[in-house]
Structures are given as structure tokens and as C-alpha cells.
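Right, one structure below, let's go through it.
Up next is chain A:
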Amino acid sequence: MDLTIMMYLIPSLIMFACGVYGFITRKNLIAILISLELMLNAVDINFVVFNRFLFPGQMEGMFFTMFAIGIAAAETALAIAIIINIFRAVKSVDIREINKMKF
Partner candidate 1 sequence: MILENILIYFVIIPLLMLAGLALCRNMNQIRTVMTVLSTILLGLSVYLCVDFLALRAAGNTDPMLYMASWDWYTPLNIKLALGVDGISVLMIMLSAIIVFAGTFASWKIDPLPKNFFLWFALLSMGVFGFFISIDMFTMFMFYEVALIPMYLLIGVWGTGRKEYSAMKLTLMLMGGSAFLMLGLLGIYWHSAPEGAPLTWNILEIAQNGAIDRSWQMYLFPLTFVGFGVLGAMFPFHTWSPDGHACAPTAVSMLHAGVLMKLGGYGCFRISIFLLPEAANELAWVFIILTGISVVYGAFSACVQTDLKYINAYSSVSHCGMVLFAILMLNTTAMTGAILQMLSHGLMTALFFALIGMIYGRTHTRDIREMGGLMKIMPYLGVCYMIAGFASLGLPGLSGFVAEMTIFFGSFQHTDLFHRAFVIAGTSAIVVTAVYILRVVGKILLGPVQDEHHLQLTDATWYERFSTITLIVCIAGIGCFPNWINETIQQSFAPIIRVIEQAAI
Partner candidate 2 sequence: MDMTLPLLILVLPITMFLILGLCGMKMSHKLAGTLGTIGMGITAILAYTVAFTYFFSGNPDFVTAEGVRQQFEVFNYDWLAFTPTLIVQLGFLLDPISALMLVVITTISFFVHLYSLGYMHGEKGFQRYYAFLSLFTFSMLGLVVATNIFQMYIFWELVGVSSYLLIGFFYTLPSAVAASKKAFIVTRFADLGFLIGILLLSFFTDTFNFVELTSNPGTTISTLSAGGTFMGCSVVTWALCLIFMGGMGKSAMMPLHIWLPDAMEGPTPVSALIHAATMVVAGVYLIARMFPVYCLDEASMDFIVIIGAITAFYAAVVACAQIDIKRVLAFSTISQIAFMMVSIGAARPELHEGLGYMSGMFHLFTHAMFKALLFLGAGALIHAVHSNNYTDMGGLRKYMPITHWTFLIGCLAIAGIPPFSGFFSKDEMLTAMYDNSMFLGVWMTMVAGLTAFYMFRLYYMIFWWEENPHYKDHKPHDSSWTMSLPLIILAVVSCVSGFIPFGHFVTWNGEPYDIHLKMSVAITSIVVAVVAIALATVLYRKKNDVPAKMANSVKWLWTAANRRFYWDEIYMFVTHKIIFNIICKSIAWFDRHIIDGTMDMFAKVTQKVSYAIRGLQSGSIQTYVLWYFAGAILLGLVVWMMVI
């Protein structure tokens, strides 16, 4: 069975959708962070797949993915740091409690 481009893209799309869904529904900040990672990784898959299937002679997509992974790592680190701060402040990582500022 040949692997077509869609066989990669559809899972990646599902991943992205899961990420979005997870972000919107999860209550725990860490879980939300994981959802975000899902989304970013889905995008990375996109890049890689496009590179592999559409532009096989080039590496731009791959490089892009590398950088994207790096950035995602930085983001995660930063987010974790902030979550820790929050935890220190309110002793909880429940997102429902982080809505003091509104309207």
C-alpha cells in the first residue's frame, strides 16, 4: 500500500483539532500545555510531509520544523515557569481559577 500525502495530513489535522479541543476543554494548565504541544507538532508534521511529498529535492521544510521544535521547546519552558509561579500564588493549576481579571 502506497502512503499518500493525505494519510499523513489527515492524522496531522486530527492532531491539530485534538489540540484545539483539548485547549478549550481541559481544566489543568499542564494538560492545556500538552494540547498546545499537540497543535505545534501537528504543524511540524505538515511541514515535514509537504517537504517530503511535494518538494522532495529540498530541505526547507525540514529546517523549518527543526526551528519550530526549538521554539516550541522554549515556549513550553516559559509556560511551565509561569505555571509554577501561578501554582505558588494560588496553590492550584486549575484554569477556572485564573479569571480574576475580566470584562
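Selection criteria: all candidates are chains of the complex that A comes from, given by their letters.
Everything below uses one rule, namely that a contact is a pair of C-beta atoms (placed from the backbone, for glycine too) under 8 Å apart; a residue touches a chain by one contact, two chains touch by 3 or more; residues count from 1.
The structure presented is a predicted model; accordingly, all values stated were derived computationally and were not measured.
With chain A as reference and 1 or 2 as options, the touching candidate in the complex turns out to be 2.
In the complex of the two chains, the chain A residues touching candidate 2 come out as 20, 23-25, 32, 95-96, 98-103.
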